[in-house]
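As you look at this complex, bear in mind that one protein chain is not there, while each of the others sits in place.
Going by the order they are written in, the chains are A, B and C; count residues from 1 in each one.
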């Protein structure tokens, strides 16, 4: 996973055809690429082919900066959607938060342990509350207060900042604002959110209160990509915890906090390791 | 759990007041009752007190047939809702099925192992398909074909039959009909259903198809009491299983089948052991 | 999974080398094989390569009966251990039982639902108790009573019978006898056992009693291949269930029974779909 060699990771989806694995693995082998990891999936209903392949660039005959160019004809031949990443091109993340710290704290802590292969150049919030936490970890903290009136303008400034900083992925770590479609469009399948319910149950506001009032025996959390439609984006990861009649809403919030931390951390890790392919409303997760 | 002694089980809920445990346990002790099991719960938000107490009738000074009479004044004093059951008064169950056998099979099989302390005098279906299974286990099988037009009339006949047979609880073991409010009213909190989703997600028809299309990473099943509003009754038990992009709808159905069997069996057992108290839309489950 | 086409499934393990995926997928593509499913795993510590590939034989240029011959040179080149199965060559299973029915019942029931792509020509037992269950499902039932003295001789007769019946895999569905090394040797990695504990915890006799006395908060079940050393064979599948101080040994047995049924069913299905590769004491499971 984390050796020092330069690796390339290709995510690929295209209409299914005979010989795809042979063609792609042959393409790599002919150029001296040693496959480290290969996962494929065929969706028989959709007749779609999905692939994740990682290979060692050490003896690869194509230079890293020529790699996209080399793959392009192959991708066009198969009408593929694809992304390519070199392991030394770390993703640059912007973490968006509001007032609650637990998800940010968890990400910072795991970052310190080396669990995330990424750069964390900035934290954005609509409130100043978590500035001390950001500072403790030495990450610049930007506050963009939000009102109904200034939202569009503020988001524009945020987008500008993210552009300047070369941000690749936005993490909504309990950011309590709904993003505008304009913002979402700027990061297609690159905004990772944690929702504090087992979606599609309890979408929208106050899911713990909803769960408490409905009297469910299990609560959940969902990590998903953000799309235009609230809480409807492709799901990356979910998990649950048992509750009982003894659990007050406060207990649900406490138990859910642990779920949120873990489900976001797992989903984020899957995203950073290029293990998630989006197709329509759904994901293929090669874990 | 299943000794040969005669036990009594009292389920009790009332507005919370000081001294309730002392009063009820004292009431039993004064009459020579040895408490086998006692669970209580106070809901601080609702200011409600819930109790389940089971005691040995061997040296109890009140005769079994005078027991309700003896408890009545106490219950009135505290404005309690309560049910009382003697362990030799087994619940009589009617199992309702349609065409799918797995839930019925599971119940029959566990019944054979002695897991359910109940009588199974009849099985009702809107289709003849499961008659052979019913016959193998020696249980009378009654078919009431259902159309939009005859539903009310057929249900009336069913209710008559259930009345004649002294049925206490109806189990919907994948019975693919929505019951009329009249039927539901005849068995308040005594119709146990299994829904093949993690409610409130995917209520209504075809939950596995809904789950497949939404791309969730976990599916569930829910055992609940039936009320007038479809899939909205108080939840007794839920459980889940992980799925992935590799799972076709057929796989969801296969995996879900296992969930349904187990969640229904667990919920039914809780009901038969008088471990479930309903309060509003929610349950207190003393497991 | 279960279409009507003839498919071939190759399980392959060999020392890791560059170009293996390309070579094998190329081999198939050149002969007109359409890959339906491919999974590979490289164990970096052991420097071993593991592969499962399934392909459609419809347009494959090698006839089914020449297939092994065609693969042999490739396998020798890479010093591979491999097995090949055509989807119309169903595995023939012998189920071994003693007195407890739950695992046998579960297998029979799932067989009826079409969950197992295999033939079940016989059931073997050291006791006559489950003969009625076998007969209900129309499967010949053979009793081989076992004593310390006659064990070797009885097992010899069993092996003879299994040989005559063309048995491929033996399922120990709560068969309460330890097999002799001679028997085990006759079915290398083709004897599937269910052990009623979370191995390596509570190996040997009475695991539920051991678990009860130790006061664990979780119990488990383990499906594994049988080797010479008791309860030490490669693990295929495990699962667990929570317990508490309220659970008597009888409850552990009841809850464990459900686990055993499911874990054996899942492990058996993985085996029948050729998803399990054994390497040393461990398995690679392509699920």
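Following the convention adopted for this analysis, contacts are C-beta pairs under 8 Å (C-beta built on N, C-alpha and C of every residue); 3 or more make two chains touch, one makes a residue touch a chain.
Nothing here was measured: the structure is a model prediction, and the numbers come from that model.
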In the complete complex, the chain left out here touches which of the visible ones? A, B, C
Hey, which of C:35, C:134, C:170 or C:235 is the one touching the hidden chain? C:235
Touch with the missing chain holds, among A:16, A:46 or A:115, for A:115
Among listed residues C:10, C:199, C:226 or C:272, the absent chain is touched only by C:199
Those residues of chain C which, in the complete complex, touch the missing chain: 41, 43-45, 50, 198-202, 213-218, 220, 234-240, 244-246, 248, 281-285
If you put the missing chain back, which residues of chain A would it touch? 1, 102, 105, 109, 113, 115, 136, 248, 250, 254, 257-258, 262
Chain B residues that touch the omitted chain in the full complex: 18-23, 25-26, 28-30, 34-40, 42
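The rule is short, and it goes like this: only the chains that are shown with their structure count from here on.
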Have a look at where chain B meets chain C and say same if over half of the interface residue numbers show up on both copies, different if under half do. same
Between chain B and chain A, distance of the C-alpha-averaged centres to the nearest whole Å: 42
Shared-interface residues of chain B (touching two or more other chains) are 248
